[in-house]
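With one protein chain held back, the other chains of the complex are shown just where they sit.
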Amino acid sequence: LNAWDSVITPPLAGRSSAKPRSTGYTMVLDKGLGLHATDDLLSLAGAYIDAVKLTFGTSALYPEALLRAKIERIRAANCDVYPGGTLLEIAVIQGVYDQYLRRARELGFTAIEVSDGTIELAVALRREVISRAVDAGFKVISEVGKKDPKEEIAIGLMHEEIALDRSLGAFKVIVEARESGRGVGIFDAAGNVEVDELDQIVKGVDDPNALIWEAPIKNQQVYLIGRFGSDVNLGNIPTDEVIALEALRVGLRGDTLKLALKIGTWKG
Amino acid sequence: LNAWDSVITPPLAGRSSAKPRSTGYTMVLDKGLGLHATDDLLSLAGAYIDAVKLTFGTSALYPEALLRAKIERIRAANCDVYPGGTLLEIAVIQGVYDQYLRRARELGFTAIEVSDGTIELAVALRREVISRAVDAGFKVISEVGKKDPKEEIAIGLMHEEIALDRSLGAFKVIVEARESGRGVGIFDAAGNVEVDELDQIVKGVDDPNALIWEAPIKNQQVYLIGRFGSDVNLGNIPTDEVIALEALRVGLRGDTLKLALKIGTWKG
Partner (left out) sequence: LNAWDSVITPPLAGRSSAKPRSTGYTMVLDKGLGLHATDDLLSLAGAYIDAVKLTFGTSALYPEALLRAKIERIRAANCDVYPGGTLLEIAVIQGVYDQYLRRARELGFTAIEVSDGTIELAVALRREVISRAVDAGFKVISEVGKKDPKEEIAIGLMHEEIALDRSLGAFKVIVEARESGRGVGIFDAAGNVEVDELDQIVKGVDDPNALIWEAPIKNQQVYLIGRFGSDVNLGNIPTDEVIALEALRVGLRGDTLKLALKIGTWKG
């Protein structure tokens, strides 16, 4: 039970509370929390976190014992944990993808991100990479979009990738926005949502809940909650913003309290 | 005793060191520190912190036992601790304000923030809300200003609110600047101080020490220290900036060391 449950009703409805969640997914971008900070995060916010991404190739820089201990704690809090997609891209290019999956399993990772944010993955290879990870028993989160805005992919191709990845068994498809959330994908250089871009992506997807939006910045989260509801899937949440995001999801922060009052789900 | 006391004299004079302080108040905005981080903060910077705000409605997202443990630690460091004003606004709209105060007391909170940053509080209701919190034995910090710049209140009304709140026993009145400190109240979109706005506020207040300035960004803190002195009351200080702010207050950082040299309080 939470501290104010006997007094306060969360103003914004629609948040699912039970894990494992298939909607309302919150993925946290971890750039290198140590064990004390990991314990802090999980004991306070574990209920609100669905997955922890040890971003880019950072997990390759951990002493092994420390990485194992951290993964164990994250799993004990009933969260998925996976290495950043960049590490997979490196494994693919280095021709060690099978070893990558085996090692990920040994280390305790429960999920795999399949991306081609930096490299090119031909469709056949993308198909194989996803399928093998699914076959190996991982929850697969595939990514669409490029890290470099100069390389942005055509919307039709993105729709094809999303459909393909889902048909191959990807749990969700995540839309690239990097750690910064600026000048990439659906966000302009100031981090504001480019609604047209977002509309185009959504238009070609049968189930918007199949998508996770990387949205590291508050105004992005507010927009997406307003657009898709409390239980929109969000990723690349900074570790120190998890509670703040959860407050947004349930209307315990000004921006979405306002929304709750406006759209009439206020329960006062 | 601090580490360099036998050698270095803080360059900028005027900082009061003893708690409880009625001037030079530093309020920290806490978005969800766990217990290790709370211990870290208090053991290093507890002497420089007067109050910890568990901001917006975040405290409603804590497991109860963890919240109680955290509040206990904060109080043991001789700091006030209170929930964000948004939580009070929700309680008021949900018609559970009495229960809110009782629960706050049970959980161990020592202070209450009364705000209408998101909702509207008619004067009669504002009066009642403040009075009841004062009567219940809380240190009351009331807030003026709106979270949404489109709703900015008239300066005359702000002066009336400040005077009213003080007459009702509010300990201080805090000037809204949100967590971001940008495009709100006395700060422009880049976070710079709009001196005219600030002047207008100050002009209608008999004692500037009655105010706490929310000032999350360094250049804001530097300006306010330059304007009102080392012991200006500041709020919404990020948890990882407390020591940096204290360094500014006493001239142990370039920006205010410069100030100390210029205004002749240099003690070399």
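A and B are the chain letters, set down in written order, and residue numbers restart from 1 in every chain.
We adopt the following convention: contacts are C-beta pairs under 8 Å (C-beta built on N, C-alpha and C of every residue); 3 or more make two chains touch, one makes a residue touch a chain.
Only a predicted model underlies this, so the values are computations on that prediction, with no experimental measurement involved.
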Considering the whole complex, which of A:I8, A:L44, A:L87 or A:V144 touches the chain not shown? A:L87
Which listed residue (A:G24, A:G117 or A:G226) would be found touching the missing chain in the intact complex? A:G117
In the full complex, which of B:A37, B:A170, B:I212 or B:L234 touches the chain missing from this view? B:A37
Interface residues of chain B (partner: the chain not displayed): 1-11, 36-37, 39-41, 43-45, 48, 218, 240-244, 246-247, 250-255, 257-258, 261, 266-268
When the complex is taken as a whole, what residues of chain A touch the one chain not shown? 31-37, 55-64, 66-68, 86-87, 89-91, 93-96, 99-100, 103, 107, 117-119, 147-148, 178, 180
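Rule of thumb we're sticking to: only the chains that are shown with their structure count from here on.
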How many angstrom lie between the centres of chain A and chain B, each centre taken as the mean Cα position? 34
